[in-house]
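All protein chains but one are shown at their positions in the complex.
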Amino acid sequence: MDEKTVTVQDTNPMDTETLEVNFGPQHPSTHGVFRMNIVLDGETIVSVKPVMGYLHRNHEQIAENLTYAAVMPYTDRLDYFNSMANNFGYALAVEKLARIEVPERAQYIRVIMAELTRLVNHVSVIGFLLNDLGAFFTPVLYAFREREKILDIFEAISGSRMMCNYFRFGGVKRDVSDADLEQIRKIVQKFPAFLDEFEALLTKNEILCMRCQNVGVLPPDLAVNASITGPVLRASGVNYDIRKVDRYSIYERFSFRIPLGDKGDVYDRYYVRILEMRESVKILEQALKGIRPGEFIHPKSTSFLKLPRNFKPPVGEAYGRVESPKGELGYYLVSDGTPQPWRYHVRSPSLINLTVLEDLCVGHKVADAIIILGSIDIILGELDR
Amino acid sequence: MEYLDQLFVFAKRLMLDLLARFLPDWIVLVASMVISIVAILIFAPLTMMYLTLLERKVVGRIQNRIGPNRVGKFGLLQPIADGIKMLTKEDIVPFQADPVLHFLAPVIIVMPALLIFAVIPFGRGMTAVDLNIGILYFIAVSSISTIAIFMASWGSRNKFSLLGGMRTVAQMISYEVPMVLSVVPVILVAETLSTNAIIEAQSAGWFVWTPWGLAGFLIFFLCAVAECNRSPFDIPEAESEIVAGFHTEYSGIKFALFYMAEFISVFAVSALAVTLFLGGWKGPWLPSWLWFLLKAYALIGVMFWFRGTLPRFRVDQLMGLAWKFLLPLALINIFVVGFWYFSPGLWKWVGSLGILGPSFWIFTKLNRSYVPENRVYRLAEDENNETVGA
Partner (left out) sequence: MIFGSGIIRGMFVTLKNFATSYFRKPDEGGLFTVEYPEKRIPLKERFRSFPFLVYDGTPENLRCTACDICARECPPKCIYVVRAADQDGRPLRRPAAFTIDYSVCMNCGMCEEVCPFDSIFMDHEFEIASQDRYRELVYTLTKLLKSNEYFNNIRPRDAQAVDKKRREAEEKKKLAAAQAAKPKLDEPPKPV
């Protein structure tokens, strides 16, 4: 058949051209230097191609050339919003590799820090999601108001607001003073009231509901097949939380529940995060009640803290994972008996959760792609590593 | 009191009387026009400059921040600093842009915004031109800005601008319809199109205190917010989606002109809403022009409040709100005003509310896709599952 006749027959005169638009790397709401290659038919999305790697810093290769202890500050820079959770995962992996025990007080401090980090992350993510929805910074600044208080605590305890570098193999860097614990108690006490205010502003807002409900629905089977983790998975109704599944650290001592979503749309992802914060507050209350004076680091590990080159884990491999606020954050380590890891790999939730982006976006409008991206909650430092 | 009330009117008459002593009549007529035009040309940009400051202050306070406070006391010189910055910035024209359209768009967009000021009654006897078709003039002139925005988006040759332009045209055209229809009840009751006469017709009571007036006011105000591309209807310049929409490729003074047009039209539509529904310059004790400005600024404050609170609609929901919700409600409102006009005493209230309330309810139910769903969330422990609603 002649080619020309085919095109004439197949083309409807009312058909319009598709438009290919690059969202990013310089775009106000791609959460960093991330690029979405979107093909648009009018306002409707035909295809999405994520382009990443603009923030690639060779994290894993750098780590393989450093001592085990010196990797710790680099893990801060992965997911720069929750450095404590990153520290936690790496510390667990190395402790598994070298079979180091952690004293009880250190475990409590770790859990408190991890849950505070979850509050920081979820509250800011919701703020940023609302910014993507077009609110003029109000939810973000309310979130940041609370976040600042928690960051002040981090600064008092670890020395830095965001790049905490606080966890050590076998404990934590420094002890937490009673004054700091009192400060944390105050924040935890006030947090539910803030969440109530936040919810009054957002949860029932008709515009938010219109925009978020039934947008970017992630079916549970797709979520499981794409190995999505974290709040995104739980919003689809799959009961999977590493704190419950793995029972790492001392999470089995606390009673808390896992909020599960209904439909798996953007709204569920938003609300599951709110409910998760309420559960985190419960964990924090129990942990603050249970913490007792004691050692904050295992006495054996103080020796190799002073001399990181003498720390040589036995030959073998280990995988340590935590429920970071974004999902399953795992560190895979292979030791060959030298002071440097032979292989170091990070399983970052941001990257793996992003793989379903196209499935969620196709068929929706441009504005939806932005909020779907916002609801998946990516951090480019972790995505590109 | 009387003197204060008529301060500006007297000032103008004084000047004209002075001129009339030595100059022929036609020059005095021209001078009269020039004085009004100059007054508007000074007032409008000044309003715009301080509205930007006011917005930043109000939104800042909503967000528990201070807002600009570095230039001058309370940041009062901030608009001037911004203006100098805008003027001295490089004017960038994209490589393949249409130079004529790209240049003309910001010039054209300011004009309709300024032209609307001609029919706004700022106080008793303080209308620049008392047209007997004032409202019609307003509706006609305000639709010109659509063309300017589309010129800007097409002339920039940028995909984000194009998307923004398409959204603008769709939005402006859709919202013009319910806006015009929401004005119809006022015209029916006041039996005039002149802005001054409409205010006079509200001597007995502001139109907003009647059921049809309240409904009309709300529809008009929402449409007016949409016409100015303000939050939550700011999809043409949706920052998080299409960078800056139609003015993505503008910088320096051209960008400032877009900004100016937006704020001037914010003032203009608020002033119109005050004229149509809130009794215009009528009010006790204070001078009439002060009353007018107070009411207008209150409405502008509500727009800033919206901006500080609400997320933005999606483009299809925006269209849906205009065509499926506001338009039928505005049509029913016209029917209601007829009922109100011809029925006696208490029947007026019962009947109008009886029509408006259920129709509001019915339209919400019919637009089911826009009504929030109730969700149930499971809280999974290992053994017992508790549920919470949202």
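By written order: A and B. Residues from 1 in each chain.
We adopt the following convention: a residue touches a chain if its C-beta (ideal position, glycine included) is under 8 Å from a C-beta of that chain, and two chains touch if they have at least 3 such contacts.
Just so we're clear, the structure is a prediction, and the values are computed from it rather than from any experiment.
**Student:** Out of all the chains shown, which come into contact with the hidden one?
**Tutor:** A, B
**Student:** Among A:A69, A:I184, A:L275 or A:L329, which one touches the chain that has been omitted from the display?
**Tutor:** Considering the complete complex, A:A69 is the one touching the chain left out.
**Student:** Which one touches the absent chain: A:E101, A:E148, A:D221 or A:D336?
**Tutor:** Touches the omitted chain: A:E148.
**Student:** Of A:T117, A:S158, A:S280 or A:S324, which sits in contact with the chain we cannot see?
**Tutor:** Residue touching the absent chain, from the options given: A:S158.
**Student:** Of A:E197, A:D221 or A:E252, which residue touches the hidden chain?
**Tutor:** Counting the whole complex, the residue in contact with the absent chain is A:E197.
**Student:** So which bits of chain B touch the chain we can't see?
**Tutor:** 58, 61-66, 69, 305-306, 308-310, 360, 364, 371-372
**Student:** Considering the whole complex rather than only what is displayed, give the residues of chain A touching the chain that is not shown.
**Tutor:** Per the touch rule, chain A residues meeting the hidden chain are 66-67, 69-74, 76-77, 138, 142, 145, 148-149, 152, 155-160, 163, 165, 173-174, 190, 197, 200-209, 305-309.
One rule holds in what follows: only the chains that are shown with their structure count from here on.
**Student:** Going by the contact rule set out above, which residues of chain B touch chain A in the complex?
**Tutor:** Those residues of chain B that touch chain A are 59, 62-65, 159-160, 162-163, 166-167, 231-232, 234-235, 238-243, 307-317, 370-373, 375-382, 386, 388, 390.
**Student:** So in the complex, the part of chain A that touches chain B is made up of which residues?
**Tutor:** Within the complex, chain A contacts chain B at residues 19, 21, 27-29, 40, 42-43, 130-138, 141-142, 145, 201, 203-211, 213-214, 237, 239, 244, 255, 257-263, 267-268, 271-272, 275, 279, 365-368, 370.
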